[in-house]
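This report refers to the structure that appears directly beneath it.
All protein chains but one are shown at their positions in the complex.
For clarity, chains are labelled A and B in written order, and residue numbers in each chain start from 1.
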Amino acid sequence: MWYQKEISLKARARGFHLITNEILEHINEIKNISVGIVHIFIKHTSASLTLNENASPEVRVDLESHFNKIVPENALHYIHTLEGKDDMPAHIKSTMIGSYLTIPIKGGGLNLGTWQGIYLCEHRNYGGSRKIVITIFGE
Amino acid sequence: MWYQKEISLKARARGFHLITNEILEHINEIKNISVGIVHIFIKHTSASLTLNENASPEVRVDLESHFNKIVPENALHYIHTLEGKDDMPAHIKSTMIGSYLTIPIKGGGLNLGTWQGIYLCEHRNYGGSRKIVITIFGE
Partner (left out) sequence: MWYQKEISLKARARGFHLITNEILEHINEIKNISVGIVHIFIKHTSASLTLNENASPEVRVDLESHFNKIVPENALHYIHTLEGKDDMPAHIKSTMIGSYLTIPIKGGGLNLGTWQGIYLCEHRNYGGSRKIVITIFGE
C-alpha cells in the first residue's frame, strides 16, 4: 500500500516547533497499515525536520539557542549574504539537521518512543508556510 | 515482504559504540530479501544512530570528544537544566546526528561499504538499555 500527499504547514516563527498533531491529522491512512514506514519530507532548504523531546518547551528553546551559537548570523566567512543575514545560517542548519524523517508504523499508528515528537525547525525569520510531502507505505 | 521487531540494546557507557554485530543478530530475515531496505530506529531523544568507520576505536573516541566540544555541558544559554547537565547536550546531539538509519539490502545482506559500521551514540552518562525498532522491507 502506498499513499502520498502534499500538505502545507502553517507559518511559524523562527525556532523549533512540535508538529506531531498537525502531521497526524493528515495521515489517517496509516490506520490501514500493520507494518510500514511514514516518510515526511520538507521541500525547502532553509527549514528542516527532526525528532526530539515532546514534553518540555524549554528543550525547543535551547535547541534554537544552541544552533544559533553553532551557526551564527554575520559570520565573516559567509559570501552568500544577499538574501538576508538569516539565509545562509538557515541553509547550513538545514544540512546539519536534515530534510526528511522516516518513522516506523506498527498496528496502524506511529511507533515512536514515549518522549519522541516531530519537530519543524524553522530557520528563517519569516519562512512562511512550508510544503511537506508525506509518503506512507507498508502492508 | 515486511518484518518489524523491537529489540533492546544492552546499556553502554556514554560514547560512540560499534553495534553492527548486535544488530545483525536480530535481522536474520534479510536472508530472504534480494533487494530492500533495513530501517533502524531508536525510540529515544538522548541517544542516536549513525554509520561510521568500523576499524579504529580512536575514531569513536574522537567523535565523542568533538561532539562534546560542539555541544558542551553547562553552556550558559541552556534553560532546560533540571534533568542533569548531560541531558540538554544529549537532546542537541540527537538532533544533529539523527534517530534512525536506512541501509540497502542486496542479495540477502547489508550493502555497506567496506569500512562502514553501525554506531549507537549514547549521549547520557547513564542512558541504560535502549529500545530499537528494526523494519525490514523488500522483495
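Following the convention adopted for this analysis, a contact is a pair of C-beta atoms (placed from the backbone, for glycine too) under 8 Å apart; a residue touches a chain by one contact, two chains touch by 3 or more.
For clarity, every value in this text was computed on a predicted model and none was experimentally measured.
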Interface residues of chain B (partner: the chain not displayed): 35-37, 50-53, 56, 58-59, 61-63, 65-67, 69-70, 96-98, 101-104, 106, 111-116, 119, 121, 138-139
Interface residues of chain A (partner: the chain not displayed): 2-4, 6, 39, 41-45, 70-71, 75, 77-80, 88, 91-92, 94-96, 98-100, 102, 131, 133, 135, 137
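Everything that follows uses one rule, which is that only the chains that are shown with their structure count from here on.
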Whole-Å gap between the CA centroids of chain A and chain B: 20
